[in-house]
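Mind looking over this structure? Questions follow.
For this view, one protein chain was removed and the others were kept in their places.
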Amino acid sequence: MKKKRLLLPLAPLLLLLFLCLMAPILSPYDPNQLDTVSKFLPPSTLHPLGTDYLGRDLLSRLLWGGRTTLGYAAMISIFSMAIGTFIGIFSGWMGGIIAKAVIKSSDILRSFPNIVLVMIFMTFWGANMLCLSLALILTRWIWYARVSSTITLLQKKRPSILASQLVGCKTSDLLIHHIFPAILPQLSSIFFMDFGHTLLAISGYSFLGFGVLPPQAEWGAMIRDGQNYLSHPEMMFWPGLCILVVVLSTNTFGDYIRDLWEEMHT
Amino acid sequence: MFRHLCKEILLLLPLLLFVSIVAFFLVRCLPVDGATAYLNSIQVPVTQESLSAIRKELGLDEPIFMQYIHWLGQILQGNWGYSYQTKRPVLEELGRSFSYTALLTMATLIWIFVCSSVLGITSALHPNSIWDHCVRFLTSFLSSIPKFWLGFILIIFFSLKLRLLPVQGAGTWQHLILPSFTLSCSYIAIYTKLLRTQILECSQQPFIFYAHARGFSKGHIMFHHILPNILPSILSSFTIHCGSIFSGSVLVETVFGWPGLGRMCVDAVNARNYPMIQGYILFLCTLFVGINLLSECLCITFSPQYRQEKLQ
Partner (left out) sequence: MTKQRTLDVKQLSISLCHKKKPLLAVHNLSFSLYQGFCTGIIGESGCGKSITCQAILGLLDQKKWTISGEITLNHQLISYQNEQKMCKLRQESIAFIPQNPMSALDPRMTIAQHICEGIPRNRRNVHKNQALALLSRMNLPSPSHLLQTYPFQLSGGQLQRVLIAIALLSNPSILIADEPTTALDYQTQQEILMILKEVTSEHQLSLLLISHDIHVMEQLSDFLYVMYAGQMMEHGETRQLLTHPRHPYTQGLLGAKPVPSIKPLPTLQGIHPPLEQWHTSPCPFLTRCPKAHSSCYLLPETYQNRCSQVVHL
């Protein structure tokens, strides 16, 4: 695989990640600092991206909002992956009804409208970021569980695994040193694509008012703020562009890993 | 086939029952007492007398299992309660919103069908050409773009700058164009990629080679052999996505002010309109079961092998 294909998606993603991580240092203003006199200012040296309807600097809000969005997306994806992989490997190793139940429920959940489940959580526990994160983790872990379960079921039958068991190898060692490395490539490909989907979901729900509460900066919430001021499109143009760049990069990178894995196995 | 469908319905009934239990207990287990919530919604002062009267009226003093049976009975008779906000029957509100969402979904399906067929078939006919690379980039782009952001970009461009289409609302057919296109974008990406992969895979099959050897033209083979053979897998993907199109319309309906199911749900959650939320959950799950059955029928109709497996 050419290195160009690898660098192209990674470069903008890493750049954005770095910039958002360095928000406390790089951001010129406090993202929530109001200044009603300077609202809707055009881009200038003082405000590189301009200001919003409350006079808040857009660049600062973008950087801090990125921290929130990317942070939550990463956290949700990592937790879903951890829980899903654990349950998937366990159910695949046990086999039988448990494995079948995991695969069947993932099939049902795949076509089930996720929004219903998220709405149930929102109604039950309130519409804030913690509840949204929990709701998203609980709907997304099943993807990882399904893949891990299927691959574990296949790997379990490998002669090397059977031989190790005969020799007296501990189950935990087998799972960590043999099964998990076999799952890792496909899991990483799914992780990156899932990260993109989670990011879209978080910003979508924040846009609807179910995630981050104002005045906290977040890319989806910034688009929500901008919807009433379409004559000043820059308010929602920049956060949307950032979401697009991140999701496009992670999707492309996930595709790359999947192609690499397929190439290695054929 | 009828017997098989009945068997499928029976298998999906436990799921519906489970969902009804969840919907019922959702409201019962809320931190706010059901009777208090109701009194708040009809703006009656909450006192001991009013609470006990309402409890008796709503049947909230009975054991929980009996309450569930009564509630289920009411649901099956068509009495889904009354919306706290509009005071109209929940089923009526759901029906009205559903008709708008159904219209939006139909228009979305037309966009998906037309765009993904054209892009998918043309890129499969010329693999690794410049057009193919353009289509693949376009599909990556469309699957990554946030729907709500795309909606606003389209509004700014087509409605505000070019003044070709209306901004928001649901009056005429012109109101339908932008929301349906926005909703269809990510699915166009999915189906274009799927069509391309499936066509290229099917073209390698031995029976396609034999069809070429018999002297049929490329067009004949595409429309009489390749496309009909990939139809079952496209249909099964479609039924998976149909549920998400119906539920994913939330964002698009909010952006364009389309009075569909999604927007109704968002308003209900914001206003703590519990009967509406209950009704929405039940309605969407019943819809999901119906779509599953439809997909089963379609697969049986279009694939003789699947039909033989399932019915014998």
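Labels for the chains are A and B, by order of writing; each one numbers its residues from 1.
Methods note: contacts are C-beta pairs under 8 Å (C-beta built on N, C-alpha and C of every residue); 3 or more make two chains touch, one makes a residue touch a chain.
Here the structure is a predicted model, which is why all the values come from computation and not from measurement.
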| item | value |
| --- | --- |
| Missing chain: touched chains present in the view | B |
| Per the touch definition above, residue among B:39, B:142, B:211 or B:242 touching the missing chain | B:211 |
| Of B:20, B:229, B:278 or B:295, the one touching the omitted chain in the full complex | B:229 |
| Missing-partner contacts on chain B, residue numbers | 205-207, 209-218, 220, 224-225, 228-229, 303-305, 308 |
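Quick note on the criterion: only the chains that are shown with their structure count from here on.
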| item | value |
| --- | --- |
| Parts of chain A lying in touch with chain B, wherever the complex brings them together | 108, 110-116, 119-120, 122-124, 127, 196, 200, 203-204, 207-210, 220, 223, 226-227, 230-231, 233, 236-237, 239-240, 243-244, 247-248, 251-252, 255 |
| For the chain B and chain A complex, residues of the former touching the latter | 15, 22, 26, 29-30, 140-141, 143-149, 152-153, 155-156, 160, 239-240, 242-244, 246-248, 250-251, 254-255, 262, 265-266, 269-270, 272, 274, 277, 280-281, 284-285, 288, 291-292 |
